[in-house]
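Certain chains of the assembly are absent from this excerpt, and the rest are unmoved.
Chains here go by letter, A and B, matching the order in which they are written, and residues are numbered from 1 within each.
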Amino acid sequence: MESIVKYDSKPVLKDPVFIEVLPGIGNVGKIAGDHFAQLLKAERFASIFSMNFPPQVIPDDDCVIRMVGNELWYAKAPNGQDIIFLKGDYQGSTPEGQFILAQDVMEILLSYGVSRIITLGGYGTGKIDRELHVFGAVTRAELKDEMERCGVTFNPGEPRDGIVGAAGLFLGFAQLNGIDGLCLMGETSGYFVDHGSSIKIIEVLGKMFSVDDLDLGELPEKSEQLNVLTEKANQQDPDSRDDLNYIG
Amino acid sequence: MESIVKYDSKPVLKDPVFIEVLPGIGNVGKIAGDHFAQLLKAERFASIFSMNFPPQVIPDDDCVIRMVGNELWYAKAPNGQDIIFLKGDYQGSTPEGQFILAQDVMEILLSYGVSRIITLGGYGTGKIDRELHVFGAVTRAELKDEMERCGVTFNPGEPRDGIVGAAGLFLGFAQLNGIDGLCLMGETSGYFVDHGSSIKIIEVLGKMFSVDDLDLGELPEKSEQLNVLTEKANQQDPDSRDDLNYIG
C-alpha cells in the first residue's frame, strides 16, 4: 500500500456497505453523501494521506492545520447495516494517483469484508432545465430491479463518456473482486453546485437503508435558491446569469 | 508485474502467434485485427487493468459497467496455428505507461511460449490519394521474403519517424527476447478511419494463416463510402471536404 493510513479507531463492522463520497460534477455526490453520513451520525475512524493528493495543509479557525487527504467514516443505518464512507475534499491529483488511491482503499475495504460498493456522482446534462432523475449503473444486471424500486432510472449505455474518477474506479474494482457495485448519479446541469440533485440521491439512499425520517436540513432551501435563479434565467432576466455564477 | 490481470480461462496454446490490435493511425490496425479475430471466432481469456489506462468505467446497454483496459483473446487459425490477440480501446496513457503495459503483456506471452509477434498499424502518408500498400518492418531481415510472398512491401528506412506506441514496443520486446517480430502497416492518409486500408491488412493476415474464405463483412461497403467522398474531393467539389470530416 502506497498510501499512509492513520487510524483513529478500528471499529468492528459486519459486512459493511461502502459509500464513496468525493467531489465531482456539481458536487452532487459529495453533498448527498456528506449529508447522509451526518444523518446517520457517522464517525471518522481513519485518515488517508498520499503523494497523490495536493501537497498542502489547511488551517482551521483555531489555526490548527490538517493535512489534505481522504477520510474513512462509519455509521450504522436504522436497518442495522454497517456503512463505511470515503470522504474528502479532493480526488487523486492524477489519473495514476486516482487508480492507486482506489486500490489502496479497496484493500482496506476487503479487510473489513465489504459486502457492497456504492459510488455517488453527478450526471451532467449541459441543460439548465433538468428533471432530477437519479441515474444508475451496476456491476451486474441483477442489481437493477432493487435499485429501480428505490427510485433509480437506468438509461441504456449512459453516460456515453463513461464514469470517470473515483465513482467509476470503485465500481470497476468491485466488479474485479466479485462484489456488488452500483453508482448513483444525480442529474444536474453541470454548471452549478446542485443541492436539489443531491436531495434526490439522499432519498434513494434513504430507501436503500430504511431511513424513515430523512431530515434534509438546509438542503431544500439551498436548492430553492438555484431553482429561483434558474427560473429567472429562463425568463431571460439579463441579470440572472451573474447571480447564477455567484451561486456556482 | 504492475498490471492487474484477470483470467476468464487459461487456455492451453501451442507456440502461439501474438497479434497486437490497438487503436492508432486511421484505426487501420484495430479494425483489421478486430475483424480478423472475429473471423477466427476468437474468445476472450484475460483482461488487463492498470493505472496506465484512463480511470474510467463504461456502461453497456444494460447499464452494466466494464473497467477500461486491454484484453487477451485467443483463436485457432485454419492452419492449426494458435493465436493470441491483444485488443482494447486504449493504448497506455503516457509513454512510460505504454512501456510498462507492453512489458507486462510480454511477460504473459513468454509464459505461453509465444513463437512470433505481429503488430498492426497504419502508415500515414498525409496524402488523400493513397495506394493501399501494406508496408512492413521486421526484427531480422530473414523474415522479409515470407512477408513479401504474402503481399507486404518493404520501404527502406520507412517510416522515417519510427513506429511508435504498442506497435513499435512489441517489436522491440520481441527483438530483445530473440522472438521473430513483424509489423504490418496499412497505407492510409492518416486523416480518416480507413476501412479500405484495413482490408489490405486482413488479406495479408489471411495468407499468413491460410484463411481461404475471407468474409470481409461490411468492410468493403464502408471502404467504398470513403472512396466515393475522396473522389469527389479530387474533383474539387467544395462540399466534399465537410463530408470527409463527417466520416472521420
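Convention: contacts are C-beta pairs under 8 Å (C-beta built on N, C-alpha and C of every residue); 3 or more make two chains touch, one makes a residue touch a chain.
Here the structure is a predicted model, which is why all the values come from computation and not from measurement.
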Problem set entry | With 2 copies placed, total copies in this complex | 4
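Note that only the chains that are shown with their structure count from here on.
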For this session: Mind checking the centre-to-centre distance between chain A and chain B? Centres are C-alpha means, answer in whole Å.
Result: 39
For this session: Write out the stretch or stretches of chain A touching chain B in their complex.
Result: 95-96, 98-100, 102, 136-141, 144, 154-159, 162-165, 168-169, 171-173, 175-176, 181, 183
Problem set entry | Footprint of chain A on chain B - complex, ascending | 4, 6, 49-52, 54-68, 93, 97
